[in-house]
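Just one protein chain is left out here, and the rest sit where they should.
Note that the chains take the letters A and B in the order they are written out, and that residue 1 is the start of every chain.
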Amino acid sequence: MRKLTACLLIMLVLVLTAGIFACSQPAPAPAPAPAPAPAPASGPQYPLHDPLVRFKIATTTSLYDTGLWYHLEPIFEELANVEMDIVYAGTGIALEYGRRGDVDAIIVHDRAREDEFIAEGYGINRRNFAYNFFLIAGPSNDPAGITGLTAAEAFQKIYDEGMNDPDTVKFVSRGDDSGTHAKEKLIWGEVGFDYEDVRNSGEWYVEAGKGMGPTLLMANEMQAYVLADISTFLAYNLKTGLKIESLVEKDPIFLNVYAAIAINPETHPKAKIEIANQFINWLISQEVQEIIDTYGTAEYGSSLFYPIATCDIPGCPPEEDYTKPVP
Amino acid sequence: MALIETINMGQRRDVRDILRNINLRIEKGEVFALIGPTGAGKTTLLRLLNLLDVPTSGKIRFDGVDTSAPAGVRLELQRRMAFVLQKPVVFNASVYDNVACGLKWRRIDGGEVKEKVNHILEVVGLADYRHRNARTLSGGEVQRVALARALVVEPEVLLLDEPSANLDPLSASRIEQLVSDLIQRYATTTIMATHDLAQGQRLADRIGVLMNGELLQIGSARDVFALPHSKEVAEFVGVENIIDGVITSNEDRIVTIESHGRSIEAISDYMAGEEVCACIRPEDVTLALARVSSSARNSYEGEITWLVSMGPLTRVEIQCGFSLVATVTKRSAEEMGLNRGKKVYATFKATGVHVIKRN
Partner (left out) sequence: MIELWNGLLKAIELIVTLDPEVMEIAGRSLRISVTSALLASVICVPLASLIHFHQFRGKRFLINLIQTLYSVPTVAIGLFVFLFISRAGPLGGLGLLFTPAAIVIGQMVLVTPILLGLVISALRGVDITLIDTARSLGASVFQTSLVVLREARFAVMAAVIMAFGRAISEVGISLMIGGNIRGYTRVITTAISLETSKGDLELSIALGIILISIALVVNIALNRIQQR
């Protein structure tokens, strides 16, 4: 009987411990040095809302890995009095969640697929709210010699050198159907390749199947070339000290525009459309645009994202795509 | 009406017939002993009587009710009996809880349970062990728990399977005494299986001999032991002298049996020419060093071929034309100076010979 009591006691202890843990407040993510995201130190504390309403969004990984959402989340929760659930998903997966109605809004960055998504009736009220640029990073010694080239030229060289010497020249792809991955395929198209041929051409081409941050880390480990958005790159460089450098930056094709889309209540009646609309309007509002303008300036010298209004190169979305509030 | 009745009951498992043609009537209040060698089917029979198993042929009636009834009825009938298994197991709980479980399952209320359990524990002598875990008890104590557990529910029928078989002689006799007392005290109809013939003789009113799945003989202790119906039964009940012969004459029921060139006188109804066996119990054979003239007609001169001491008795094998086994007291054996090779005279009465047909 004694041993039975002991075991029951142990189980009781486990349950009690769980209860004790449950009562402690969830932590603000930024604060002491071992922070999971390099957000500015003066972020608001993360209060626990009574989860009467849960608003779910699926977000592209590059926005998540920079910690922008950690920063914006509490503000919107306070404003709309909802509990925001942010699910980390590449553009491809986010679109799938949207199609299935498992989230209320999605944040993605692939114009072509966004239009398809909306045309199929899954999404409405699309608005752009921020942009940045991609870059190609690689080992400091640049074995393929791509520094200063255009995007297409750089890719061509990486391909040639990679086929030639796969041990020295490697390329790490997102390989996950994300917006970044879509951009990568676009550039390969510009060079004149069929993506499937590139994929299967040799050992120099590595498919990570991961988010932006983790893919950067893999490229870092392998000392390989990688296509990344500048924000995530800078954030990770600061956080973990990457040993790869940005080698190719200035090219119009690198324009990367983020969009927020609400899930169509006609296809999924349970989608929380009012909150989604409020959310999207809030994203394009003056207040958030100013936050985006200054997010990261302190740490990196320049901001990680740009307010959409400042977009002025070919390929930027028309004004109505970011100024007109949703009904 | 008999309390329990089996009609042409049989039990078949795979291709073997474990029991065949069992016709048994147990009267209320009687103590019935089922004796037979190990493997005869005694446990199987008890299990069938307790309704733990269903017979593959024939039927059983309990108090007039056919037992091939729906489960609810069977459970009710089962609750009127109690069975103490061979090598009983106790639950991993206190002695009190073990004994109380039968009552609890019958939904008897708490106060009454307590009273009955404490009482029976007194009776079997385990009152001090009430709170001990039953798994810590010795063999004899476990047997007592099992008996208490069975009797506390006041069964109409008590079934016991080898109640003292796995115990040392002292514990065994204690348990036997306890069983005897309990049977008398509660006047429960009892069916007991044992391979110990003497025990059956001591405790039972009637005995059934089960051998190889068949009930070869049912009768009083005396009938079975002194007057076995067949050679197998005779062998089992310890009739060591089974002498094959032929009846040569029958006058007024006094027969002469010729065997191995000798004549044996006995009492029987069989006619001349019949092939028979003469059965004589070893204790009915007396030995002497000289020819004795007595009323005993059967007296033979022979030589001792084997001698062995068995506790207070001595078993003597004699060759006198046919083989004969006698048991005498050790004292007598010593006084007569019996040993191998010695010439002796073996004598037994005609009335001590039980004649059975040779088949």
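For the reader, a short list of remarks on this structure follows.
Going forward, a contact is a pair of C-beta atoms (placed from the backbone, for glycine too) under 8 Å apart; a residue touches a chain by one contact, two chains touch by 3 or more.
The model shown is predicted, which means the values in this text are computed figures rather than measured ones.
Across B:Ile7, B:Cys101 or B:Ala226, the single residue that touches the chain missing here is B:Cys101. In the full complex, chain B contacts the hidden chain through residues 47, 50, 52, 71, 75, 78-79, 81-83, 85, 87-89, 91-93, 101-102, 105-106, 149-150, 153, 159.
Although one chain is not displayed, chain A still touches it through residues 3-4, 6-7, 10-11, 14-15, 17-22, 24-27, 29, 33-34, 36, 46, 48, 51, 54, 56, 65, 70, 83, 85-88, 99-103, 210-211, 213-214, 217, 236, 239-240, 268, 270.
By definition in this document, only the chains that are shown with their structure count from here on.
Look at where the CA atoms of chain A average out and do the same for chain B: the two points lie 89 Å apart.
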